[in-house]
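The complex is shown incomplete by one protein chain, all other protein chains being positioned as in the whole.
After this line comes chain A, so read on.
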Amino acid sequence: MVLRMMISSQDIRETLGGIESLSGQVDRLSDDDDLFDKGLCSFGSVQLMLALEERFNIEFPDHLLNRTSFATIRAIRSTVTTIVEPVDA
């Protein structure tokens, strides 16, 4: 049996709320806003990756550790989903 967990935008937003460089902005972000344009810095993006790994008990493989995987709320949701919901064999 494959463990299934639905990841919602809200889950991602809650995690983003803890990132200092985006503080106070999360409620105003759309799912497709570029987070780097909204002030997410290199340090903040690593803090975000760490917070997501902790929250969803996952580890991002190196090939997903790039700007595109974390550029928007939608992209993050998709990145996290590919790890917690691997395609059935």
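Please note the rule applied: a contact is a pair of C-beta atoms (placed from the backbone, for glycine too) under 8 Å apart; a residue touches a chain by one contact, two chains touch by 3 or more; residues count from 1.
In this section, contacts and distances are computed from a predicted model.
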Protein name (UniProt record) of the chain left out of view, among "Heme exporter protein C", "Rod shape-determining protein MreD", "Acyl-CoA dehydrogenase/oxidase N-terminal domain-containing protein" or "Putative ABC transporter ATP-binding protein": "Acyl-CoA dehydrogenase/oxidase N-terminal domain-containing protein"
Interface with the undisplayed chain - residues on chain A: 21, 34, 36-43, 46, 49-50, 53, 59-63, 65-68
